[in-house]
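One chain of protein is taken out of this complex; the other chains stay put.
In order of appearance the chains are A and B, and numbering begins at 1 in each one.
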Amino acid sequence: MILSDYIHNGNHWLSRLDARVKIISAIVLLVMVLTYEGISFPVFLFLCGVGLCVDMKVHPRALFIRYAEPFFIVAVLLVLKIFCTGKTPLFSFELAGMSVTGFREGLLEGVRLGCRIMGAVTIVAVLGFSTPFNQFMAGLSWMKIPRGFIEISLFAYRYIFMLFEDAMVIYSAQKNRLGYSTIKRGFNSFGILAGALVIKAFDQSQKTTVAMTQRGYDGIMPNLEHKPFKPSEIGGVLSLIIVMGILWKIW
Amino acid sequence: MEDMVVRLAVRINSFVYADGTRAMNKINLDIRKGEFAGILGSNGSGKTTLLKIMDGLIKDFQGTVHLDGRDVQKLSPKEIFSKAGLIFQSPDEQLFAGSVSEDVAFGPLNMGLKGKEVARRVKEALDDVELAGYEAKSIHNLSYGQKKRVCIAGLLAMGHEIILLDEPTAGLDPMGEYRMMSLLKKLNTEKQVTIVMATHSVDLVPVFLDKLYILSKGSIVRGGTPEEVFSAPDDMADVRLRLPQIAELIYRLKHEDKMAFEKIPLTIGEARREIMRITSGTG
Partner (left out) sequence: MKSVKKNIFIALICCGLLLSADAVYAMHIAEGILPLRWAALWFAVAIPFVAYGLYSLNKRSRDDLSFKPLVGLMAAVIFIISCMPIPVPFAGTCSHPCGTGISGILVGPAVSIVIATVALLIQAIFLAHGGLSTLGADIVSMGVMGSFTGYFVFRLLRTVKMNIAVSGFMAGLFADWATYLTTSVELASGIKGDASFLPLFGKIMIAFIPTQLPLGILEGAMTAGMVVLLYKKRPDLLVKMRVIKPGEAAMQKHGVTALLISLCIAGTVLSSAIPADAAKWSGVDEAVIEKVAREQGREAGEPLIDMEQGDVGLFLFLIAGALGGFAAGYYWRSLLAEKAQPLDAGKDMMPEEKK
């Protein structure tokens, strides 16, 4: 499981940008991509995004894993659209005694949808690779996302790694004792694994609460202070939005 | 040390867990200001329970614990935790923020401090535990020993004068154990932090600690300086402990091989001096 902390390159200029600026930019660009009718704008964003990821020295494997699922979904949607949508036949062939027809409108629709998906995925990928989760949450707290949600998210992120290691230990121990040798045993073992994780989570939460209480926790996490924006960052994001807006309009 | 003010006066008569387990019997000990005290006991002797009672985390016991003259059973958590704090054995139980600086800043922020003061305390605390420059590091990327030190920094940043530690050297490699004890000694001597630690590492205790209490089945069976406590080896076996290894060696040389040791040294340095004295014939 690859999360951004493992591949985050803190030295890159994009990583040093304020998380709030990146989040706002990502939201605006996502809206632009989702409302664009053609293919050039999302394709442009896709190429820029991949270039940024390469510049950030994101490992090719991490990039492949990030794009594998969306690529597959695009392929499936393209097939669905080509053969299920449209009126103008583009091509047809015989398959196991059946006549299969691909439609022009479906192909265009599928390509447009696919480009939109790839453009949107790239925006979020760049955000994920350049922003550690804690900074992302700090940015969301500035945007008045409810405090409770921020607290739960930070707890969850902190303990994902610890519980994941515990899960791997339990899983390995079960495997060593033939816990996954048959399908029935596998389901049983997996249920035990899930139950063991819940027990661990519960016990850990009690201990964490005690530890937090003796450091002054009274049910509400202390407020995070935000550094003031740099004028260069504000200027940068405004310029980006204006340029992208012009491209969105004219292409 | 006897003239120093008593910070923690512990007088426990008994404590029984909800499942009927009797965890504490007669406990009578005083922790003085600036002391570096240890509670030595085997597994299940009640060390962790005693520390929790001293820290005010367990209040339904029979007896009293006074923190600076005030009964902890009557104090609010805030009043207790502004002065004393407990560090548990497992650092993962008490590190809950994403980054080192966020976790260390948690306590000062809860105290109502802001901005620059919080940052200053965080920096100072991390310097004290030799983790300067680790502010932005994620907690889960730290080693076990580093996590333990972040836990200590979290309490130092709150300005705690009394730190209780539950087996701080557990799980560390030999050099890690020595570094941890050296760090605690440094905090004790340079920052005047009163430290009480539960342990069963008998070899390190005489090197660093001022006072030692042997705990067995919920009762203090012996207390005093390490020299006083380790003067009766048979008592140690009764409570499933042993002498420090160097002391064990010299004890056998003295009593079984009749070598002319005047006292049983507890540290390698002391043993070396004694051996040199005997072999040079100056004793």
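Methods note: a contact is a pair of C-beta atoms (placed from the backbone, for glycine too) under 8 Å apart; a residue touches a chain by one contact, two chains touch by 3 or more.
Please read all numbers here as calculations on a predicted model, not as lab measurements.
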Touch partners, limited to displayed chains, of the chain removed from view: A
Listed residues A:143, A:199 or A:238, member touching the removed chain: A:199
Hidden-chain contact residue, picked from the options A:156, A:169 or A:238: A:156
Residue of A:14, A:30 or A:90 touching the missing chain in the full complex: A:30
Interface with the unshown chain - residue positions in chain A: 1-4, 26-27, 30-31, 33-35, 42, 65-73, 75-77, 80-81, 84-85, 98, 109, 113, 116-121, 124-125, 127-128, 133, 136, 146, 148-149, 151-160, 163-164, 167, 183, 186-188, 190-192, 194-199, 201-202, 204-206, 208-209, 212-213, 217-219
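By our rule, only the chains that are shown with their structure count from here on.
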Separation of chain A from chain B, taking each centre as the mean of its C-alpha atoms, in whole Å: 45
Chain B contact footprint on chain A (complex, rising order): 5, 10, 132-134, 137, 154-155, 157-159, 161-162, 204, 207-208, 210-218, 222-223, 225
Contact set on chain B toward chain A in their complex: 55, 57, 77-78, 80-81, 85-86, 88, 90, 92-99, 102, 106-107, 109-111, 114-115, 136, 138-141, 154-155, 158
